[in-house]
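Every protein chain of the complex appears in place save one, which is left out.
The block that comes next holds subunit A.
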């Protein structure tokens, strides 16, 4: 257990340090959100209708952007090999790394959401709903994205391949995340249904992600 805690602490500290690059995801999130009004026009009513969708898309792309860092740096300096060979089960180590990545790169996105909600003319309740769905949904993005990151690091290919592999898998999260936010804002659906499914998707990804990522690291690194 202490090994996992140490791994989480190390990863969070590396990510938040100079050169860690976790917070660049927030900057990207901000930039995407600012770009949107230029594409659809500065109509505040339209923006508040599209708001949840824009925030979700921005968060999805921002978390995709930082996923690359999940294994690459460790692979380059060799510590990934040590993690693979250590006595801690690799599945747990992968889960710990994903959790650390979410703490460093996912949580800041949710903290930034209220400020971005203001830009998109969302009221307090709507912003809260979007932040809540992001809180429930972004772990699923990180944990399924981890599979792609593990595959990409064993192939020595990051970037585009990672995006192509991960984006189709994140469609359910996007659907239910936006649906839950819309339900909370305008109805007619109850908020509970899509939100429960969103939580279920996160729970499923907690199971599948670490196992698939560990399998891919085990088979791929040599």
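In this text, a contact is a pair of C-beta atoms (placed from the backbone, for glycine too) under 8 Å apart; a residue touches a chain by one contact, two chains touch by 3 or more; residues count from 1.
Assume contacts and distances are computed from a predicted model.
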Considering only the chain that is not displayed, what protein name does its UniProt record carry among "Fumarate reductase iron-sulfur subunit", "Carbohydrate ABC transporter permease", "Malonate decarboxylase subunit alpha" or "Heme exporter protein C"? "Heme exporter protein C"
Missing-chain contact among A:34, A:118 or A:189 belongs to A:189
Which residue of A:36, A:151 or A:185 touches the chain not shown here: A:151
Contacts from subunit A to the absent chain lie at residues 144, 147, 151, 154-155, 157, 161, 164-165, 167-169, 171-172, 175-176, 179, 189, 197, 201, 204, 208, 212, 215-216, 219-220
